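Quick one: this structure, given as C-alpha cells, is what I'll be asking you about.
We show some of the complex, not the whole, and keep each chain where it was.
The letters A and B name the chains in turn, as written, and every chain counts its residues from 1.
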Amino acid sequence: MAGNSFGTLFRFTTWGESHGPAIGVVVDGVPPRIPLSEPDIQHWLDRRKPGQSRFTTQRREPDQVKILSGVFEGQTTGTPIQLMIENVDARSKDYDETKDRFRPGHADYTYWAKYGIRDYRGGGRASARETASRVAAGAIARKILGESVAVRGAVIQIGPHKIDRARWDWAAVEDNPFWCPDRQAAQAWEGYLDDVRKRGSSAGAVIEVVASGVPVGLGEPIYDKLDGDLARALMTINAVKAVEIGAGFAAAALSGEENADEMRMQDGRVAFLSNNAGGILGGISSGQDIVARFAVKPTSSILTPRRTVDVHGHDVEISTKGRHDPCVGIRATPVGEAMVAVVLADHLLRHKAIADARNQNPEAGT
Amino acid sequence: MAGNSFGTLFRFTTWGESHGPAIGVVVDGVPPRIPLSEPDIQHWLDRRKPGQSRFTTQRREPDQVKILSGVFEGQTTGTPIQLMIENVDARSKDYDETKDRFRPGHADYTYWAKYGIRDYRGGGRASARETASRVAAGAIARKILGESVAVRGAVIQIGPHKIDRARWDWAAVEDNPFWCPDRQAAQAWEGYLDDVRKRGSSAGAVIEVVASGVPVGLGEPIYDKLDGDLARALMTINAVKAVEIGAGFAAAALSGEENADEMRMQDGRVAFLSNNAGGILGGISSGQDIVARFAVKPTSSILTPRRTVDVHGHDVEISTKGRHDPCVGIRATPVGEAMVAVVLADHLLRHKAIADARNQNPEAGT
C-alpha cells in the first residue's frame, strides 16, 4: 500500500510539499455527528506554527486550515474530511544553491536515489512542514477520544540537558517556549539554545507524551499492538531516531521484581502500584497512563560547511543558510501528541467493533 | 484490520496458542520460483528453540516445521505458504494455579479485560511461543532478500551489564549462549545470569540487529518509512519496551555538526563517513548498514511472590513456578533478526513495484 496513509478505521492521508501551493490531509473513518469547526483544528495548529519564538524557524506561515468536506451544519457526517493549509511564505530562492547538493542528515540523497527526481525546494515532501497535517488529523482524533482522554507532551531533554523529573509541573509546559515541565530547566535551556542558535549549530531533544484517561482494552495483538503502533507513529515523525514506552531502555537494567507492576484493588477497580509498563501490557492498554518518549536528532540544516556529494557525483561542501529551527524537537512536541492521539482514536474505534459484540454476553469480564 | 498480520506485499499472519495443538504462520506474497524446503526454515527455528542452554526455558519443544502449502517441487509457487509447528511439551498443569490470577508484567489482565475471556495456559496467545512463527516467516524473508543481504543480531547488554563495543566480534556471537559479540562480556554474563536464575529472578537485555547489503531506496515515506516499520516490527516482539535506530536516544545529545553523516564519493559510489542515521534517511535506506536496537524487559515470571488481583476482584499474591527464561532477551535475538528481515523483504518488493517503472526512464538517478 502506498505510504502516505496512517490508521485502519480512523485513517488519514497527507499530501503536499514544503513549497507547493498547499498541504493537507484527508481524514476518513470519522464517526458521524461529532461537532467540528475550523477553530477546533486551528487551536492545535497554532501550537506547532513556526515563528513563535526565536527558538523556532522564522518562516512566517499562518497555517490557516480550511475544511473542504465532511462537515455539514457544524457536525461530521461520516464522510471524508479534507483539510487544506495553503503555503504562504515559501521562499524558493533560499534553496537554489542546495538544488544539486545532498544536505547531510537530510533525505535529499535517499529521495533522489529512490525516485530519480526530487523537489529540492525546502525538502519537498520530506520537509517537517508535513507535520502540520498530522496535527490537523490529531485535532480530529482528540474529538473522537472525547474530553475524558488527555494527550499531553513535554520536552524533557534538549541537547545533553535533561529536566529534573521531581520538578515536573504540567502547568509550566505552556509557560515557556520549550514545552518544558521543569521551569528551572527551561531557563537553563534558554541560554544554551541561544548559544546554539548564534553559532548556527543545532540541538536534539527528547519528548515525552502522556495520555491519561485511556480506557482498558485498546490495542490489537499481535502485530497491531498499541505500543507497536505508537512506535511506528512516533518514529515516522521527521528526525525521530528512538521511541520507548514506560521504563523503555531502562527496563533492561531492572530485575524482574522491580519491573513488573504489581496490582491491587482500589475503589472497586484494578490499580497498578507502579507504571514501568507505560500503560500497555501485551500490546493492550491497561488503564494506566500511556507514557511514550521519543528522541529527535539535532536539525541537520546548520551554518558550518559540511562535506557532501552532488547529483553529478562530485565531492562538494554545503552549508544551509535558510530559516531553520535550532532545535526541531520543540515543534515536534505537538506533533508527538497528535500521533499518540491518532493511534488511540483508531484503536478506540477498532475496539468498539468487537467490544460491542462482547457486550451481548452479559457475563463478560468488564 | 484484524491484528495478527504483518506486511503489505510480503505479508504473514500468525496463529496459535502456547498450549493449543499447534502454532503456525501463513506467508502470502512470496515471489515464485524461490527454492525453499523445510530445512531452510528449520535452521533458523533451531536458533530460537528453547532448552538450548541453562539460560533459557527448559520446555522441550523440537519446533519441527512443516510446509503445508505454497511450495511445489522444491520451489515457491507464488501462492500462500502455510508453516505449522506442533506443540509437543505443553504441560498445562503448570499453569493451574495462575488460572484466576493476573500475573504482574504479563498480559493476563489486559487480555481478560479486552476480551472477557483468556486462554490462561502458558500465556495463551500472548506467550512468546508465537515468536517461533515470526522466525519461520523471517526465514522466507531472508530467501527473498538473497545472499547479498545479511541480517545479524547480537545481545549488547544483559541486566545492567553492557558489552565493550571495541571488542565487538561477529564470530563470537555463535560461540556463547548469549549471542554476545564480546567474549569477555559473555563470560561475565554467565556468572551474573547463573545468580539471577538461582534466585528465581530475571534480567532484561538490549539487542542490536544489523542488516548489511541493503540496497538504497527501501522505505515508503511518509507513514511507511523503513524506520517506522522497523520500530513497529520490533516493538511488537514480546517484552520489548524500546527501539532505536542508529544513534537513537544518544542523537538528542549530539550537535548538528556531530550528528549528520557527511558524504564522499568512493569508488564511484556515495559513501558516508559515519552512521548516526543507522542507514536510514527520511525513512529510506541509504545503502549503509541498517542498525536497530531494542530493549527487552526482564521476564515477568519470577519465583518471588508478587501482589496482584484475581478475576473475582480480590487482592492476592502470585509466584510463577513454571519453566521460564531467566532472560527472555537472549531468545529474542533471532526474533529481532527475523522481524528486521520481514520488514526489508516487504519493502524490497514494494520498491520493485515502482522502481521497475522508473527504469523505463533511462536517465533516472541511479
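Here are a few things to note about the model shown:
Note that in this section contacts are C-beta pairs under 8 Å (C-beta built on N, C-alpha and C of every residue); 3 or more make two chains touch, one makes a residue touch a chain.
Please read all numbers here as calculations on a predicted model, not as lab measurements.
Taken as a whole, the complex in this structure file is built from 4 copies of one protein sequence, with 2 shown in place.
We take it that only the chains that are shown with their structure count from here on.
Within the complex formed with chain A, the chain B residues making contact are 1-6, 8, 14, 102-107, 109-117, 125-126, 130, 157-160, 196, 201-206, 216-217, 219-225, 227-236, 241-265, 268, 270, 273, 276-278, 280-287, 295-302, 304, 306-309, 311, 313-315, 329, 351, 355, 358, 361, 364-366.
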